[in-house]
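Let me begin by presenting the structure, written as structure tokens, before commenting on it.
All protein chains of the complex are present and in place, except for one that has been dropped.
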């Protein structure tokens, strides 16, 4: 039985608690939150103890921690948990600064603890299926990866001001996905972007519509485009073109019903809410953590993946500002 | 060069003339029509001579006739053309009476001339593809055939009064398709029907909504449903379930464009007009006739197929009236 | 808090227990099963008490019972629970004999207790969406209902021998769905069927491939076809044609991925396992029971719906044997 301590009892912490509750070999043994109420609520539901973050990390009754607190607290919690020898499951981004992630990598490696960066989309059954079929050689060498990713509507301006910008809070998922599917590190990043959805986003110094081009040393190409708005739901599509064929994942629609009328054949919109859209992915990533944490499988994505995605997001942001290609290594 | 005489220069005659014009080894050498104007128009377009039906059939410059005149004239024209030794391409139905078709079969067989019944849908690239894959064994033995067939809107009441009714003028296509796909003769027919689209159709003694069940000796089942109305275009779908899998043909839509809005993902309606929907089929059936008329391939569907479909339509009409299953042999 | 007693702790009982565990206002308070082990297992998971069926039904700690025991025990349990004043959620079929269901109706009505027949497919999000849009008038009056329903593979012969046959154990779902969508009672039933999948099924006196035609007083038509085999997964499709348009529900596929190769564009097979395919439906039906059991909403489908579906299944079985249309009222 793996005893898990939940650091952070907000929306994502609750999602993970529910996932853990469905796994036979794991349980939530302790919870911690800056606020008493959500911690107590989750404790009631799971039978866990409410502790301070410090006590939770040091508790003998905790084998692994799930870090679902605000990003700026990750750094300290990772250091403490690593030193306490706990396995770590950490929400993305690991940190807003690549250098600080490098610092975390040192402490994690020194402690020799298992670490997983929670890029949930790698566990989406559709995207995971594509990656696994690429690995099986179904389309031969990958040549072009196309990622279309659009949120139903923009987050509040207050969030945008502190999120690090579109490339770091939204496209980072796609940058990780690009690495996952290319099977090779990007060496150049070119970004364009504009504020077409809401001028307030532009005033806040960010863009809401953006596109990035990545290339790899062997000549593979990835094109990503993002928008903070999609009237028809949470638009998340991926396509991989290879020498032998093409793999693509379509959106998850609200249902399978189609209506035919004089104006044509109409299906349901895409699922709108990210927790619904990625429900299966959130469950699968925790299952993977619980299964692999004992070293029986490779725990992936690791902390190095968290770093690489951040480096790409930084490069994209820099490319946009400087209006030129940025090389990464 | 195959010299073809066109009997009937109406809408369908013009379609066939255009098809013949695209075939290298054939030409329209003569045309005939009860009315001078359409005959002259087609003659101008094709360079053919305008003749009387009688003269056309007897012309040395005519190797084969295409009969596209009103149904009640087919009988005499078939007899004359057969006696004149001309190959015959005859629009369906061969005749409204199964007995009279049997009589035509005798004269055709006595004359030893090639005869093709123009069930154009067998030549639709989608339906032909299904049949050919069944023959190739891709789904093993056929078990259930489902045919959904709906016209965009009902014909004029005047047409319905003289058409022989829904089973004979509309479902006859589906009954022929059932035979084509089942690969075995139906032995029982059960029909239900009602007048839901237009009460005038009911008053005229016909139905506008109907369903038929066919069974074969080996236990295969076919379900057909028809409606005289489909708001979303000309709805023509076929599905064949076999021991190893299922084959189905979807509708032909007006274009491949899809729009996504808050109400979902909408594609174009189905093509509305039967001449557009079956454009490729009309072309392919004439190509088949021209190619196979010299005996190098089996000319199909033959006059026997015209009879069988009529017998099934008659049985369906009888089933509806008597409210019970009708056995056919 | 609604205290629910589970009668039957097999596969379906476990599904319902999990659903109840996710509902805030309900809990499993007691469980009973003919075998000790599954009862104890479910008790461990839910915190419920293990009781005998008798004690469970009479327990003050039980407000409602979920009957998930073998069909031949339903009759007695319904009588006991009704007399004990408990609300009843009963798996379908209520009983294999229409007359015995009529007897149950009497005792349920006399007791004045809420009763729900668990036709889970009415709660499938796709099919429920179709029914609700019919009710909203999106396609006007219903004219033709088409139901295609195929299992991935046949059940064991032992099951078939005691199941009451295809019409009563498999098509009964579709017959209920037909009533749900037609919005009007069928008045005639015509069935055909054969044994094409497995000759052993034929030897056992049953069919494995079947089709039924239903008509209503106003002339609506429903065509259902069933097969005990579908190589490509659990095939469950519904289509409703109305005066203003058409609604149809496609299959639930294993994922949204499509691969393109020289042989074309291939999507995943349909979900295979009925518990996975109808996962959302199983959850929704229990939510409806818990929500509506206090009379705040109409509890549906009721025991009368259980009877009607059984009457239609009996009529279909009779039609097959007698080779003619059966009228029902």
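A few remarks follow.
Per-chain numbering from 1; labels A, B and C assigned in written order.
Basically, a residue touches a chain if its C-beta (ideal position, glycine included) is under 8 Å from a C-beta of that chain, and two chains touch if they have at least 3 such contacts.
Computed from a predicted model, the values in this text were never measured in an experiment.
Counted over the whole complex, the shown chains touched by the missing one are A, B, C.
Of the listed residues A:23, A:84, A:196 or A:328, the one in contact with the hidden chain in the full complex is A:196. Which of A:5, A:114, A:245 or A:306 touches the hidden chain is settled by the complete complex: it is A:245.
The chain not shown here is touched by just one of B:54, B:141, B:162 or B:255, and that residue is B:255. When the whole complex is considered, the residue among A:121, A:150 or A:288 that touches the unshown chain is A:150. Taking the complete complex into account, residues 141, 143-144, 146, 148, 150, 188, 190, 192-197, 209-211, 213, 215, 218-221, 223, 225, 227, 229-232, 235, 239, 241, 243-246, 323-325 of chain A touch the chain not shown.
Residues touching the missing chain, restricted to chain C, are 230-232, 235, 253, 260-270 (touch as defined at the top). Not every partner is drawn; the one left out touches chain B at residues 125-126, 129-130, 133, 138-139, 244-252, 254-262, 268.
Keep this in mind: only the chains that are shown with their structure count from here on.
Ranked by how far their CA centres sit from the centre of chain B, the chains are topped by A. The chain pair sharing the most C-beta contacts is B-C.
With centres taken as mean C-alpha coordinates, the chain found closest to the middle of all protein C-alpha atoms is C. Per-chain CA centroids place chain A at a distance of 40 Å from chain C. Annotation for chain C: residues touching 2 or more other chains are 244-246.
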